[in-house]
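Input: one structure, supplied below.
Below is a slice of the complex: some chains, not all, each in place.
Residue numbering begins at 1 within each chain, and the chains themselves are lettered A and B in the order written.
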Amino acid sequence: MKNRINLSKYNIRTDLVIDQEIQEKNTKVTNINKDLKITEIEINKKQAMELNRKAGIYITIEFKDATNHEDKIEIEKCLTNEINKLLKRLNIKEKDEGIIIGLGNRFSTADSLGPKCIDKILVTRHLFQLKTNVKEGIRSISAITPGVMANTGIESFEIIESIIKKIKPKFIIAIDALASSSIERINKTIQLTDTGIHPGSGIGNNRKELSKDTLNIPIISIGIPTVVESSIIVNDTINYLFKHISYLKNNLAENKLIINRSTEYKNKIKNLELNPIEKKEISGIIGTLSEEEKKSLISEVLKSIHYDLIVTPKEIDFLIDNLSEILANSINKSLHLALNDWQIRIFKLQ
Amino acid sequence: MKNRINLSKYNIRTDLVIDQEIQEKNTKVTNINKDLKITEIEINKKQAMELNRKAGIYITIEFKDATNHEDKIEIEKCLTNEINKLLKRLNIKEKDEGIIIGLGNRFSTADSLGPKCIDKILVTRHLFQLKTNVKEGIRSISAITPGVMANTGIESFEIIESIIKKIKPKFIIAIDALASSSIERINKTIQLTDTGIHPGSGIGNNRKELSKDTLNIPIISIGIPTVVESSIIVNDTINYLFKHISYLKNNLAENKLIINRSTEYKNKIKNLELNPIEKKEISGIIGTLSEEEKKSLISEVLKSIHYDLIVTPKEIDFLIDNLSEILANSINKSLHLALNDWQIRIFKLQ
């Protein structure tokens, strides 16, 4: 029963980011350094209608490596800052009580980002409840891991809604592992939004989203794509393959080995546009398909031969350890201004 | 913050059994075999007032070894049977929906009995919710592990109460690791009652008990003592020491080695009563103290030198694995009549 029967049906939360096309409109990009970039998009209600997306703020932090100590420090600073700005924009005051929710399944490594993050959250609500003397700059924070329906028999939304009704926090921060919509984002982006999140979504059940609309308090959702469908890997690779072949054809003089070693090569070919004739030449019938047709054909063939896997990098245990630590450190620092450096890192007050 | 600051103050749930003196009144004892014994006591309201205990049923299953396969099978049978009888007495019907609650701290081995048991509970509520076709003899069961206040910032009671209000089960089974009131019971008794249980009790906060009075649905509490105060070890040992010395004095002819090897020795000396003169002779001033005085003196000395530890056997990891399996197997079998033998043991339907 545990995590078994066709979880793919109700266990996947999708990317919080919005697509490239939309991004071009209201986007603010900040390059912190060559390996760290923030993209912020704000969609107003009118645009939201047109785009069929929820109105609100979408922030993406892109980084190269979350396992290197110096890079982690930079990512944490950057994320702390973005959470702080979001708290302000959502009108959350310094002493407002919050609840942190770690979505996902503790026992499934790729889905354990939320619970592993909660393990490192500095929880303080009980100190206030027990009338312990808590110093200035520490606010009241509780934290829960609602688990997954296959293990509890209860939808996460039901658990969260009932606890929030009871303890009445002023805001929510929800953390979740997501399915990536692109091979590029997997374990390499942190996505924030104030538009809500769907735990255990995908059962055609839109009212179960965690959002201000359903819970009546502001929510900051923080997600990291940790898994990807094999069909997306295939499709993304085929697209890069087209561009790679096109590039090679048109740049025969260049030394192939040099190209490959260049860390800039990805950016170089990423925005190459192939014309239809070139596409057909390179890949025949497949090259004549629209992006949507190609995607659905790949998905169809993988399903029909039963290889439509959802996969995660083999280093996922180590990645989740690092990513959950980055999230928890940043959240702790944002919420408790009085914390000193080692308190953030050891998740306790004294 | 995690499990740190003086948890002893609010983390201990005490024995569910009632004391020896009371037991003598309304007791039914069943010896399944020489290593397995069931004691059942029912306290009516009038007695409850006199005894200052809650009215209801108290069942104790005593066993010798929960780590031996054959013994485990026997204990499971016995516990399944007692749960079944309690379900009937509480008027719970075959299709009534239930919720299983695993109290305690998953990350503290001696306190992890509840959560480890939940990991092995067959959860089915989502199958009914998702309109999956579930066969006859399987009922709707959900399961939660509310965690401990030091990790969530929220009292277990608050979490449980709000979820129960939301999903409206017909009955509760709550599992918890307890503090033993006697060295003899530690990891060697399973205690059941319909009178409720106190998660995170001891803060002088009696209204927070999980019980029919507070939650309006019947509750079966199942507890196993897994820890014991060092003062209880000392007091119990001193009492046995008195009896041992008395026995030796009065049975000088017997071969000491033979005595020690006898598995019957404990029972032989257990009920020895020493008269005051003998007590004083054996242990001077200490021997003249009443049981209460002696206990409080031991507790006082241990506290004043900071050795008032609460301890658990060093094999606790292994014991919790076995005990949580026994509880889960028995609960699964009691609740789902259609389960076959391997389904109980692998915790899933297919």
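By definition in this document, contacts are C-beta pairs under 8 Å (C-beta built on N, C-alpha and C of every residue); 3 or more make two chains touch, one makes a residue touch a chain.
What you are looking at is a predicted structure, and each value in this text was computed from that prediction instead of being measured.
**Q** Whole-complex copy count for this homo-oligomer, where the file places 2 chains?
**A** Counting every copy in the complex, the total comes to 4.
Convention: only the chains that are shown with their structure count from here on.
**Q** Overlay subunit A and subunit B by their C-alpha atoms and let me know the rotation angle in degrees, rounded to the nearest 5.
**A** 180
**Q** Which subunit B residues qualify as touching subunit A in the complex?
**A** 1-2, 4-5, 10, 119, 122-126, 129-130, 140-145, 147, 149-155, 158-159, 161-163, 165-167, 203, 347-350
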